[in-house]
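In this view, the complex is presented without one of its protein chains, the others remaining in place.
Here is chain A:
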Amino acid sequence: MEQLKSIGRELAMGSQGGSSKEFLDLVKSIGEARSKSEEDRIILRELETLRRRLSDPDIPRRKMKEYLLRLAYAEMLGHDASFGYIHAVKMAHDDNIMLKRTGYLTVALFLDDGHDLIILIVNTIQKDLRSDNYLVVCAALVAVCKLINEETIPAVLPQVVELLNHPKEAVRKKAVMALHRFHQKSPSSVSHLVSNFRKRLCDNDPGVMGATLCPLFDLISEDASSYKDLVVSLVSILKQVAEKRLPTTYDYHHMPAPFIQIKLLKILALLGSGDKQASNHMYAVLTEIFRKCESSSNIGNAILYECVCCVSSIYPNSKVLDAAIEATSKFLKSESHNLKYMGIDALGRLIRINPDIAEEHQLAVIDCLEDPDDTLKRKTFELLYKMTKSTNVEVIVDRMIDYMINITDNHYKTEIASRCVELAEQFAPSNQWFIQIMNKVFEHAGDLVNPRVAHNLMRLIAEGFGEDDEGADTQLRSSAVASYLRILGEPKLPSLFLQVICWVLGEYGTADGRHSASYIIGKLCDVAEAHSSDDTVKAYAVSAIMKIFTFELAAGRKVEMLHECQTLIDEVLASHSTDLQQRAYEFQALLALSSQAIENVMPLDASCEDIEIDTSLPFLSNYINQAIENGARPYISESERLGTVNTITPASASHYQQDPAHSLRFEAYELPKPRAPPPSIQPSSTSSLPTSSSDLVPVSEATYTTREEQHNPKVQTLADQISAEIGVHLKLEGVQKKWGLQTYSSPSAPSTSSSSTQKATNGMVTSDTIRQSSLDSRKQQVPEVSAEKQRLAASLFGKKAAERKVQGGTRRPAKESQPAVATSAPEPPKEEKVIVPAAPPPDLLDLGEPSETATPTIDPFKQLEGLLEPAAGSDVASAPSPSVSAVKTPDLMSMFTETPSIVDSKSSDKGVISSTIAKKGPNVKEALQKDATARQVGVTPSGNNPNLFKDLFG
């Protein structure tokens, strides 16, 4: 600091031409600032001064330059200098090249390419691109790269293209880069100019050629196939470069043009990937580089590493592969951490070609894992992740978890936690182990884990492991319960983990009879009490308590209401969260029911049973009809009420589907409907009040009529029939279109006489129109029997689900060894089981969720009792207990033939290094399925949907 002071003084004395004393003082005082707030004060004062000075109309231009630099300095320190932006733009207009450059520099520092002021600078740039002075042109090109956005590209494009032939190579180089930048920002704007890049590849100046490789790299990584013709020329360029044919000015540390070599190798890696013919051209030059390249310098190693990457990407050849392996082992044996890092990375690439390579380096890998260097450690974990298989998963995951516990970087913690989960899901040797690992992950990184993982875990515990052996499942559940009861003693648990614990305790806490109901309830009450601010955990706890109670009551046992439990329920009844409140009220209502009813509402261990959902909710139609007769307004879907008819939604798609000749709409969109008063049409009263209803929505009705006449004759006839019945024409059409759409368009819609009930039911359902209707449209693709809607919707996903099941099988080695596998054919019921959850509608049986039948005025459970009985009954009947054998599709066989080799394969003594590679990666299908299943199981903590009620009761 002393030194800085003295220099500052020196500078202050000696600076006439350079930065002024003020700037020096500023830097000095910032340097001396003792705290961040003091520094902020100083800069704010400085900004105030600058603001005052800049508002002065005639500032000497040289002063102006300094002010702008000071502004840029202030902004670099994190303060807002936007008041000065316009001055920077003005300065770029200046004729003096020094001022102009300062102007461009500050503009590039200050402005985003989407900023309003950019438009003001485009004119200047255009002028400067035409300048005779190549330095001005260069400055403008630098600015172009930074400032020109998609809209302004056309304004400068012709000039930039012209500059590709500029005599100065520095200008050509920058013009190529500017074009590259345009390509990055808006590929379509320069797509016709791509040939220019090929042309510049033959530029006389190697620098320009090198610059051209950058855009080519981007183009080739987008589409390698159309550049295969370049392989030969690129290889010959690389050869020439490697043979030192370029001028020595391109040498760097005695390596010929290393950056060009690296770029070329990257491009060749892309072009040769999976292409034997293209790769054939490359082997010779790669061998040459491996031979020549000296590994003593840093840059030499950079090229060697790039060669290894190239070799691992192109079609394998044993000779170059050997050279690559040799280079990699040199990296790994090196003392330098940088080279070790590159070696681990290279190894990760090479084991994709031949997994045995890793074996030789196992000690080096383990050293890297123990290394104090965090970056190296992470890289090594990445490598281990790539080579995990069922024989080494335990060691690797244990290591990962140990590491995960000790890091504080949340971003990386999340990543490594999700990797642990992925590996555990894929390769778990036993279920016990899997649950243990999950518990650890949740305990230490709970809030960072994707909720999906929690749902998977719950599903796993609920479904068991697909084995016929019920006993094993029961044992697993009781061990899970026991471990959770133990873990509950820990002081701080993440919310997500608590949710899992609550759910499992609720479902299976009393299942094995080892723990009394009141003990579990007490524990759950403790959880709710300890996390009184976390509504989700509380909701899980309340639902779990409810389950325990109902299971006990259904079994005919009496449960006494614990004092603390009563307190909890009382508290929740008055909660601000409507979701919590509802759960509590449901709980109370359930307690009042007979044990028979309770058993139907809350069947024991039924979380993975199918729930048949008739999405048209026919059981409500009587109720609706009655309500409408009593003068209630009919249902109007949300989109209708908002006055928007989204023609792209699947609803309308399905609407037009039935008439293939009119699958596209060509006429203009309807006039916008009045938004404020929602169109309320009352079909029951239309005959008596025709005028009033037509007054309400005249415009929309008119448009509906024409539209339907033109495009949907079938609907039109239906509408005519109705109108004939009721005697009013226009109004009813509007109505019918509004909320009878899906019913009518469905092929199974029986007849006009039933259409009014259909309408009503349909209206009831659509709380989420888009989802609902997409479901409908899916159903329509297959001719269907209405009773089997779910089955059919399911069969659309069936294939995928079956595949998923097979994939899922990998993590259950025990199952794979079952002998019965070979014989049994795929069974449709199982497929359907998996798929049904795809149906989004709320799940009536799980009272843990807000159920849509609840009215504010009428006791929901009185109503439900009657309504649910048949549904629940049919449900249980139609959904047999999960038949496990069904999974064993012949597809599995292929996996079995492979598994033994995995198990038998040699593994290192430490068990870390593996010799077989396993395919991995995120499995979207599986994730989807799991998510869907989780939803079905009812573990998704549904946010309560207030719109649901609005939709239902207007």
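Everything below uses one rule, namely that a residue touches a chain if its C-beta (ideal position, glycine included) is under 8 Å from a C-beta of that chain, and two chains touch if they have at least 3 such contacts; residues count from 1.
We adopt the following convention: contacts and distances are computed from a predicted model.
K.L.:
For the complex's missing chain, which UniProt name, "thioredoxin-disulfide reductase (NADPH)", "AP complex subunit sigma", "Retinal outer segment membrane protein 1" or "Exosome complex component RRP46"?
P.N.:
In UniProt, the chain that is not shown appears as "AP complex subunit sigma".
K.L.:
Just one of A:T124, A:N196, A:S279 or A:N301 touches the chain that is missing; which is it?
P.N.:
The single option touching the absent chain is A:N301.
K.L.:
Specify the residue from the set A:H180, A:H281 or A:H455 that touches the hidden chain.
P.N.:
In the full complex, the listed residue that touches the missing chain is A:H180.
K.L.:
In the full complex, which of A:I262, A:V311, A:L384 or A:V397 touches the chain missing from this view?
P.N.:
Of the listed residues, the one touching the omitted chain is A:I262.
K.L.:
In the whole complex, not just what's shown, which of A:I42, A:L105 or A:L620 touches the removed chain?
P.N.:
Answer from the full complex: A:L105 touches the omitted chain.
K.L.:
Write the list of chain A residues that the hidden chain touches.
P.N.:
Given the touch definition above, chain A has residues 4, 7, 10-11, 14-19, 23-24, 27, 62, 65-66, 69, 72-73, 75-80, 96-98, 101-102, 105, 109, 111-113, 133, 135, 141-142, 145-146, 170, 173-174, 177-178, 180-181, 184, 207, 210-211, 214, 217, 221, 249-250, 252-253, 258-259, 262, 266, 298-299, 301-302, 305-306, 336-338, 340-342, 371-376, 378, 409, 411-412, 415 touching the missing chain.
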